[in-house]
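See structure below.
For chain A:
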Amino acid sequence: MLDIRQVHKAYATPQGPLRVLAGVDLRLAAGESLALMGESGSGKSTLLHLAAGLDLPDRGEVRLDDRAISSLAEPQRARLRRERLGLVFQQFHLVPSLDVLDNLRLQARLAGRESPDWTARLVARLGLAGRERHYPEQLSGGQQQRLAIGRALAPRPALLLADEPTGNLDETTAGEVLALLLDLVREAGSALLVVTHSPRVAAPLDRRLRLSHGRLGEAPP
Partner candidate 1 sequence: MSPLGVALATLLSHYRRHPGQLAMLLLGLWVAGALWSGVQAINASARDSYARAEALFDADLDRLTPGDGRPLDRRDFVTLRRAGLPVSPILEGEVTTASGERLTLIGIDPLTLPGDSAFASPGADGGLEAFLAPPWRTRLAPETLAALGQARRAAPGATPALAGGQRLPPLAPTPALPPNTLVMDIAAAARLLERGDGLSRLVVPADTLATAPPGYRLVRAEQRLAPGELTASFHLSLTAMALLALIVGLFIVQAALGLALEQRLGLLRTLRALGVPGRTLVGLLAGELVLLGLAGALAGIASGVGLASALLPDVAATLSSLYGAEVGRTLRLPWHYWLGGLGVVLGGLLLAGSGVLWRAARLPVLGLGQAQAWRAGFQRQLRRQALGGAASALAALGLWAWLAVRPPGEGLLAAFGLVAALLLAGALWLPPLLAAALDGLGRRMHRRPLLQWALADLQLQLPRLALAMMALLIALSANLGVGSMVGGFRLTFLDWLDQRLVADLYLRPPPARLDEIDAWLAERPEVAERLATAGGETTLLAIGDAETPRQSVALFGITPGDAVRPGWPLKATLAGREAAWRELAGGAAFVNEQLAIARGIAPGDRLTLAAPGGDERLLVVAVYPDYGNPRGEVLLATPQLRRRFQAPPGSLGIVLADGAAAKPLAAALRSRFALDATALRDQRQVKRLATGIFERTFAITRALNALTLAVAALALLATLLAQARERRRRLAPLWALGVPRGRLVRVQLAQLGAAALATGLLALPLGLAVSACLVDTINVAAFGWRLPLHVFPGEMLLTLATALGAALLAAALPSLTLWRTPPRALLAEEAP
Partner candidate 2 sequence: MRGRALAVTWLVAGWLVTGLLVGCERDPAGEPRAGFAGLGTDAGGFTPVAPEAALRFPEDHGPHPGTRLEWWYLTANLRDAEGAPLGIQWTLFRRALRPPTAPAAGAWAADQLWMAHVAVSRGADHRVAERFARGAGQGGADEARQAGVIADPFRAWLDDWRLESRVEAGTGDALDRLEVSAEAGRGEAAFGYRLTLDAQGPLVLHGKPAFGEAAAGAGGPIYLSQPFYRVTGTVTLGGERLSVSGRAWLDREWGNQLMAPWHHGWDWFSLHLAGGRKLMVYRLRGEAATDTTLFGSWIAADGETRALDGEALSLTPLATRSVAGRELPLRWRLTLPEQGLDLEVSARHPNRWMSTSVPYWEGAVTVRDRDDGAARGEGYLEMTGY
């Protein structure tokens, strides 16, 4: 369902162009989970942003559901994100002015397919029962990330993209959040692409790839 072919990407910096991706190929089938590993600055997040259509490659092609993202106009890419993708960020990016429940339902509502049963189940599974009317800043870090995961999964996306989902959490919490993430992805039937530098996070996933010097290679299990 996600098909990345020979993607190149470089950024202009005051010190000259910075090559981040140099001919990356990546395929992900429906329901499959994949860990994208690499050092800081190796271009993991850039690849994720390209996959989400948040950014466009200089060369090469990103295809989602057999459609080339680069050929889509911005509103269509936005629609694709809204309806097909879920995004989980390291910094959570919750909406501070919405309460827990509204944050959770936000993307599903934007996609126009909110399911009360699934939302209720998510609240319970995320351990946020009783805190629906709290605001994000009143939650702990782990709770905030669980909420961000729930928000991404609420519309049951075909593909969940997670960027260091446990990067801001302590080890215990990280473990709990990860387990929950995998559980829920399975329940939702989504494919999963996780960007992480942590082998612990990568271990339970179907596949692991490592990005270094702009190219992908198999990562050790």
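Convention: contacts are C-beta pairs under 8 Å (C-beta built on N, C-alpha and C of every residue); 3 or more make two chains touch, one makes a residue touch a chain; residues count from 1.
With respect to how the candidates were assembled, all candidates are chains of the complex that A comes from, given by their letters.
Computed from a predicted model, the values in this text were never measured in an experiment.
Here chain A touches just one chain among 1 or 2 in this complex, the one numbered 1. The touching residues of chain A, counted against candidate 1 in their complex, run 49, 52, 54-55, 74-75, 78-83, 85, 87, 89, 93-98, 102, 106-107, 109-112, 135-137.
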